[in-house]
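For reference, the structure I am asking about is given below.
Missing here is one protein chain; the remaining ones are kept as they sit in the complex.
Our next item is chain A:
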Amino acid sequence: SNWPCKPTPTVRKQNKGDDSPQKKIHYSDNEIKTTKYTLLSFLPKNLFEQFHRFANVYFVFIALLNFVPVCNAFQPQLALAPVVFILSVTAIKDLWEDYRRHRSDKEINHMDCLVYSRYKHQYMERFWKEARVGDFIRLRCNEILPADVLLLSSSDPDRLVHIETATLDGETNLKQRRVVCSFLDLDCDFDPSKYNSVIECEKPNNDLARFRGYITHRSGRRDGLYKDNLLLRGCTIRNTEECVGIVIYAGHETKAMLNNNGPRYKRSKLEKQMNVDVGWCVIILLVMCLFSAIGHGLWMYQYGDKRPVFDVLSPEGAELSPVLSAIYLFLTMIIVFQVLIPVSLFVSIEIVKICQVYFIHQDQDLYDEETDSHLQCRALNITEDLGQMQYIFSDKTGTLTENKMVFRRCTVAGVEYSHDANGETILSQMTFKRFHSQSLSQLPSDLTDIIDFFIALTICNTVVVSSPNQPRQKVGTDSGPRWKIGTEGSPVLRKLRQVVGSGRSRLTGESWLTGGSGRSWLTGGSGRSWLTGGSWLTGGSGCSGCSMQTGSSGCSMQTEPGALEEGELRYEAESPDEAALVYAARAYKCSLVGRLPDQVTVELPDLGKLSFELLHTLGFDSTRKRMSVVVRHPLTDQITVYTKGADSVIMDLITLPSTDDSKGKRQRKILYKTQNYLNLYAADGLRTLCIAKKVMTKEEYAVWLRHHLEAETAIQGREELLFQSALRLEINLHLLGATGVEDRLQDGVPETIASLRKAGLQIWVLTGDKQETAINIAYACKLLEPDDEIITLNADSQVRSSHSTLTLRSFQKDYAPAYSFPPPPPSPSSSQTQSFLVHRLGLVIDGRTLAYALDSSLDEKFLQVARSCRSVLCCRSTPLQKSMVVKLVRNKLKVMTLAIGDGANDVSMIQVADVGVGISGQEGMQAVMASDFALPRFRNLQKLLLVHGHWCYSRLANMILYFFYKNAMFVALIFWYQFYCGFSGSAMIDQWYLIFFNLMFSAFPQLITGTLDKDVSSETLQELPQLYMNGQNSEEYKPYMFWMTMIDAFYQSLVCFFIPYFAYADSDVDLLTWGTPITTLALFTILIHLGLETKTWTWMNWVSITFSVGLFFTVALCYNASCPTCYSPSNPYWTMQRLLREPLFYLLCVITPVAALLPRLVRGRCVSVYESENVWDVHVCSRPHSEMLNTTGVVDLTVKC
């Protein structure tokens, strides 16, 4: 994935400075076009896309077949109608979507930005779309970036720009970007006309976290460009007055656009099953055609040489042999019976799914007031999968828990402190040092440890400081207030500042003195108490600080941190853990007051502000599971490394002190104690982190630095080299302490889990957390019960893990009699029942063992064990392992899996699962971007699955079956007729009715039912999660049901055919006068059938049915009155009008649907009641009273049947 960053033709090469670039390379302009089509290309392109769907090809084939004279069945133009209809419905949908995209594109393209004009030598207002690569753009605070811009100048004295990337990754914390290093020292305003450099950079790619390139100046100097220099399109400038940049990537080549890939396409289980049955329909169709063809051949054959007078010769006058005419007939029959393959099914399903998505979107129960977010469906076509889930794989942090971290406990140098109660313990020790006024190095080691511990908490992170009063305004360092435009030289303010500054320093000292042991700020444990306790705020200068702000209205002065509103400082962290730690440190008066790229300022109680020179930041990554900062300690001037990370990793990196001297022994003791505390914290469900430090000698540092710089400047494999470099640094650490951060469970998690469990869902928790933490959370959220038997799998090697699995097997055998342990079931569907029998086992497996368990030799065993357990916890698992577990379960057990998570580490798992759910929570938007559904809260999963999932599934399953029924029933009518017309392919149903029956006459009611029908009310579904198993076992649509439906369809069509047949037998009825009543009867039967299937009737159902019937008669009457010659070869002129005058027609309309639907009415009730009998007990026990009546009524009938 590395583009060589050399000036080869493949690399973007940009020449600036002179207006005529020597080599013209085409750069895309900044106009974005997310539309798929243009006016010209719409038709061919859309058709091309639609023909990727096999069904469409099939229907076009049939329509074209109709143009072949020997086998045409309908008016060829008319036969095109359904295909054209289907294609145009889809095309209109596409067109509308495209139009919406076009509109939003237009809006975006016409936003304004300031672009430097090379001719007028000033910045001009331009539309976004007019920005070109190489243009200079001036951006002001809160403006949105129109393109990917290389930062050349900033009004910020530190040459920084803060950006908010919420639109890109959803992270709301501010990120710093810095001016390209060559322009750093530019004091005055950046002048574009003097710019004279060449920028080379890599080709546009979608990696948000990477950017590389060079800038070559005319002087020949070359500087590297990094992602820190790049401002990405879509981000918002914050905290920065003004900045200037040059457009590097524009329009579609921006990283934001390259990352923008539309909704995902997945195929649901139901749809797969449906496609199988569509296949069966094709086979039925072929059988019917073959039968007719053979019948026709035989029918021809019986006449032998004597051609009957009604036998029409071929156009050439030649007699067709029976075989040949049978072959022609086969093709004809395919056309006549085409309705059997439901043309409109695919379109209808799409429409219904869009409606379902709409309703899920609109559900108020899936809306979270706190975050003002509601459910988002990102995948439009797998709604019904939600009703068929069997396994849920959940992340823990942020998914089950709030991901709002609260600092609870810490241990420093083997001594444990609780945040609430014992806060004073540490602090009193810390204040102690003030009286010694010794240099830090001479303090007792545990005291230095405490100080170092807090310093590490404060600086070993990437937290940015901001003030809430002026949201998104960067808070600077203690270099004094920074004046905005126009106030730069104001002497009054400067003077004020001096007063405040001196007052502060003086008063700080005083407060110490007055406070004696410093109790005044200790008691509250919060910064505010210190401030109020101190006297100086009431003093004159403090007041003038306040009035200064109000007085200088219009010139927004940046607050000086630490002085006036220290307690109000806010920290913006990439992860909530970091913020929790920084806030915690501040509570102990060790506050972070400012962060610059090369400097961190910390305010310590007695030492005042300390500025640490920040030499390196080695960011967090999931492999190392730690981060480090390298600083120069301002007091000792030592190169110090502070490392913070997962305890398992850090503990391994600690230098084991020698056991010889007492100090070493003490160290060992501390290590041992810390480990104990860590276990304790984890048992309390806290998230643990270890803090360690290392002091480097100048020589060590120099050696490391050399390698590190090499790594930093490397072009290829830079990430890998940096990783290695970090590994080299983070060794031989000295343990400072550990922290325990609490992550509260989200509301309703235990209830949700309990109810999902009742619904027969297996819930696995995959977390990166410690085993103890995970188990604890599992208890807290009722995933594990206190009396559950817990099997823990921790193994160091594959052999051992295999061994432990084997032991487990024997363990199972031992327990078998006691718990009636069943053998592993053969089919996944029965695994549900099994999971209920075995409810005493919980499996806990850690990441290392998981790696062995996932190995192909052991995975079967692992699965067998895991399946026998009620809950499975995988701890310390990497993102990759998470996805492998999901994949394993999905593929091996053939079950439907749902993965839910909130962070970037869950993305792979979310993508692998059948349904991926993202929680739009604290940790950015990556999970949401990858998900099919995004929820505000974990508890929303309950309604999403149990109610919407159930509804979507049952509605769609019923609709699909109904579709098959409807088409089969209709086509069979024609098939029966073949026995009376010499298998010649005649249809008594007029071609118009035949073609529009599906598309128009019977289409709307089923769409309404498919969208709105509720077989069970939302309340009942949530009260009785057991009903969800209905969908898990695919009970609404089992393979045999297709055949039952077919049999029913054939029965009904027999009734609908033969009642009119015998009623008109021996009469002088003509074909269409007999066929039109059949069409009408079929319509009535089909609609009443739907009525029987509809569980809830709203006014829309009534309207749609009335509309359908009305439409049929209107069309029939108009069609039969319009033109006596236009519809050759059939000619139904005035048929319907005449029929409506015949009593026989009405007599048929009464008796036929009744006779056709009688068995279904009776049997359907029996079956449905029989099926729901399992639930009956629960119904009676727990149902609300009003629904009781309903149930008892249903049960009545059961017995009767």
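Here, a contact is a pair of C-beta atoms (placed from the backbone, for glycine too) under 8 Å apart; a residue touches a chain by one contact, two chains touch by 3 or more; residues count from 1.
Quick note on the criterion: contacts and distances are computed from a predicted model.
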### Query
Name the chain not shown, per its UniProt record: "Protein ROOT INITIATION DEFECTIVE 3", "ER membrane protein complex subunit 1", "Cell cycle control protein" or "Glycosyl transferase family 8"?
"Cell cycle control protein"
### Query
Touching the left-out chain: which of A:28, A:205, A:273 or A:373?
A:373
#### Entry: Contact partner of the left-out chain, one of A:326, A:945 or A:1012
A:1012
### Query
With respect to the chain omitted from the figure, which of A:42, A:1064 or A:1107 is a touching residue?
A:1064
### Task
Tell me where the left-out chain touches chain A, residue by residue.
73, 303, 306-317, 332, 359, 361-364, 367, 369, 372-374, 980-982, 984-986, 988, 1012, 1014, 1018, 1059, 1061-1071, 1073-1075, 1095-1100, 1124-1125, 1128-1129, 1131, 1133-1134, 1138, 1142-1144, 1147-1148, 1150-1151, 1154-1155, 1158, 1162, 1165, 1176, 1180, 1189-1200
